[in-house]
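With one protein chain held back, the other chains of the complex are shown just where they sit.
A, B and C label the chains in the order they appear, each numbered from 1.
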Amino acid sequence: MSILTYIAGWPLLAALLLVLVPRNYRVIIRAIAVLATLISAVLAVKMFAQFVPGANGFQFEQQIPWVESLGISYHVGVDGLNVGLILMGAIVAFAAALCSWEIQTREKEFYILLLVMTGGILGAFASLDVFFFYFLHELALVPTFIMIGVWGRGEKKNYATFQITLYLSIGALIALIGLIALYLKSGANTFDIPKIIEHAKANPLSVNAQNFIFPLLLFGFGILVSLWPFHSWAPLGYGVAPSPTAMLHAGVLKKFGLYGLIRIALPLLPQAAQSWAHVIAWLCVGNILYVGWVAMRQKDLNLLIGNSSVAHMGFIFLGIASLNLIGVTGAILIMVAHGFLAALTFALSGYIYKQTGTLQISELGGLCRKLPFIGTALLMAAMAGCGLPGFANFFGEATVFFGAWTTFPAVTVIALWGALVIGGIYMTRAIRNILHGPLPEKWASLADATNAWRKLPYALLLASLLLFGFVPKLLTEKINPDARKIVALATVENKTGVVIATRSSGRESAPNLLAENQRRLASVATK
Amino acid sequence: MEQINNLVSGGAAEDVLFYVFAALTLLCAILVVANPFSRSPVTSAMFLVLTIISMSGLFLLLQAFFLAAVQILVYAGAVMVLFLFVIMLLDLKEEQRRKIKLFGLIAGLVSVGIVVSIFVKSLASIKPAAAGPTLEGETYALGKLLYTQYTLPFEIVSVLLLVAMVGVILLSKKKLE
Amino acid sequence: MNVGLHHYLFVSFMLFSLGLLGVILRRNLLVIYMSLELMLNSANLALVSFSRFNNKLDGQVLVFFIITVAAAEVAVGLALIVALYRKRQSAHVEDLTSMKL
Partner (left out) sequence: MKYEILPWLILFLPLLSVAVITLFTLRSKTVSSLISIGAVVAGFVMTLLFINANGFQFSGETSTNWLSIGGLQIDFGLKLDALSLMMLLVVTGVGGLIHIYSFGYMHEDRSMARFFAFMSLFTFSMLGIVLANNFLMMFIFWELVGVSSYLLIGFWFEKPSAGDAAKKAFITNRLGDFGFLFGILMVWGLLGSLSFSTLQSTLAANPALLGASATLAGLLIFCGAMGKSAQFPLHVWLPDAMEGPTPVSALIHAATMVAAGVYMLCRTLFLFNAESLHVISYIGGFTALLAALMAIQQNDIKRIIAYSTLSQLGYMVMTVGLNGPTPAMFHLTTHAFFKALLFLAAGSVIIGMHHKQDIWHMGNLRKKMPVTFLTFTIGTLALCGVPPFSGFYSKDAILAQTLAQKSYLLFCVGVFVAALTTFYTFRLFFVVFFGKEKSDHAKHAHESPLVMTLPLIALAVFSFAGGFIGITNNYGSQFTMDHETLSMAQQAMEPFKNLFPMLCGLGAVAVGFALAFSLYKNAATDPLPAKLGGLATAMKNKFYFDEFYEATFIRAHDFLAAVAEWIDRWILEGAIIGAIRGGTDLSGRALRLAQTGNLQTYAILFVLGVVLLLYFVLGK
């Protein structure tokens, strides 16, 4: 059995176990959930440590045939693209389980859903079979709706649940249509991703088929990732979601769409990807700039964080759109980094909500005095959110900028403005209004997280952000070789199999590039 | 038994009997559904008894003696008594002459008409086994079949009856809790 | 022999259609129920005649079971009608429209 099966399996098994535990044994329920996610996290760390960068093919692979007539099999494995995501997902899940102490009603059901979600998403990331890839994602997605609908907070709960369900179901459905079309058109008669890719190398899909399937995958997955203009579900949903759900969804589950694009759409639909890259790049501007502006106007902390998380998705899309090694590597880096970051911010806002009962920014203020630990963590999270070096996000964003600069200089400049200036404005405004300033009388009795268990999730997430911020090589050296393969497949010229030199991967041939870039830059400069 | 057998398998007599019973069955059935003289459920019930009895005559013609007996025993005997008991228990008045909705009537007639037409159409495609009927009234064989090949369903049906009994008692208790 | 399978089936179909008509047009629950019995019986007739003309006894076994189940069903159904009548004081379908939202 592969270690991956255990990583995804333990939470699911624990969920089944929880069904049998009577609901009034609260401590046991909580202990089982925390323990199961802890085991997953420890196994994921072990897997991450044992991963050999640049090894050929997949590692920790396991394949069990299931429906052979359709070519469906249980197939898991990791390479550089998903190893970081699985690690991040497992750690975030553990943190989310720890943060779930804030749930006071129907705890049993909540923990069961949480564990199902965890197992589903970790399994989806590990799957190398389109069927399980999609199925396990849905397994994780459905609990989200229930959790927001049942344990959500605030008056807009029903509306938000309605919207998130509508959007994500439609998105998943469109992606499903795309995946089925891909299965039918590829002619490989298998759901196994590596096999389809191998098959497509010899018999590439026709450009027409690609141009039909790619938009389906792009917008289907895009809706799941809150690509502009399909983003309005995200801030709303996260605004009302209980914080463990928001942590898992915004941190981990949301990355599924992006992962799907990189894993499936880029290598199989290269020509379509090349012709759609411009569209993606300009949609990013919507995410980064427009949603950044929207974030500036928010009066509720969670809505602000939600919008900023949507804005961050723009950088990832930009990295994917750049279709070169640097950009794609950067995109995956941000995916991992943003997972930790989103989980951290939602956990913190959950803590503040639990203490104050409100997230209206105007109601808060001066909290750093009463909540030094939480306040400091929130400040660090906000700083990580506006791309401060030292946190993992910085290298992701910087790499994406470098990658995108060679293909979309104008968009990159706009993205820079969004990252540095607009991000800075809304984050510092939020800090100023929440943490700084005089403390209102009514918050004099707030309590900081003093207990080590309470501090653990925040400390863990912060430590992960800092670790990958200081030593990004841990991730990049794993991502690099496999991203190179994906990029090589994605930049194949029409049917000839020749790699386009200028887009291949940064600057293997510097002189060519220099001339190319000069031409581009001159055009930018004149603008 | 032998005599009846001889009587009915006489060819022409058998045909006549079929037409008699068939006509009786359908006529009574019409009167169950739409009696121009009475709308009382009791009348309907009584005509239903007649329908069932004449149908058991058809069963006889089909050499299903055991079923003909069961039909009369269970339906005419038990089921119809139950109906009458309920009618009396509820003390139902005659169905008031409410205004029959024209639309409902037409829709009902049309849909039934379509069903009939489909049935009739499908009759044409039915072809009986070439050999013709050779099976004679084999109550003995039926019993054997019932207690060998169909033992399990038989037992299950008996459980079903028990369950129905329990259910009926529960349902007809005064207070449903 | 002039009378064959077709004749019996015709009777059976007519019986079925009459039952259907009753179900659709009559308003008294009990009469509707009786019409249902008619439809059930028409099926019995068809099965017995198939059994006869196909030289297989299994059809009769099936009818036997149908009669048994029908007896159980009538008992339960009537009990339900009684319970309903107690609650609503009516056995008229047009009075029983709680299925409407």
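One rule holds for everything that comes next: contacts are C-beta pairs under 8 Å (C-beta built on N, C-alpha and C of every residue); 3 or more make two chains touch, one makes a residue touch a chain.
Computed from a prediction, not measured in an experiment: that's the story for all the values here.
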One chain isn't displayed here. Which of the visible ones does it touch? A, B, C
The one residue from A:Met47, A:Leu344, A:Leu359 or A:Leu435 touching the chain left out of view is A:Leu435
Which one touches the absent chain: A:Val294, A:Leu348 or A:Ala490? A:Val294
With the missing chain put back, one of A:Phe214, A:Trp276 or A:Trp405 would touch it. Which one? A:Trp405
List the chain A residues touching the unshown chain? 162-163, 166, 229, 231-232, 236, 290-291, 293-294, 296-297, 324-326, 329-330, 366, 368-369, 383, 386, 388-390, 394-395, 398-399, 401-403, 405-406, 409, 412-413, 416-417, 420-422, 424-425, 428-429, 431-432, 435-439, 472-473, 476, 480, 484, 505-508, 510, 513-514, 517-518, 520-522, 525
Please output the residues of chain B touching the missing chain, sorted low to high. 104, 107-108, 111-112, 114-115, 118, 121-122, 125
Please identify, in ascending order, the residues of chain C that touch the omitted chain? 20, 23-25, 27, 32, 93-94, 96-101
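What we mean here is this: only the chains that are shown with their structure count from here on.
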Along chain B, where are the residues that touch chain C in the complex? 11, 14-15, 18-19, 22, 25-26, 29-30, 32-34, 41, 44-45, 48, 51-52, 55, 58-59, 62-64, 66-67, 70-71, 74-75, 78-79, 82-83, 86-87, 89-90, 92, 95, 98, 100, 104-105, 107-109, 111-112, 115-116, 119-120, 123, 126, 128-129, 131-135, 138, 141-142, 145-146, 150, 153, 157, 160-161, 163-165, 167-168, 171-172, 176
Using the touch rule from the top, collect the residues of chain C that touch chain B in their complex. 1-11, 13-22, 24-28, 30-31, 33-35, 37-38, 41, 44-45, 48-49, 51-58, 60-61, 63-65, 67-76, 78-83, 85, 91-92, 94
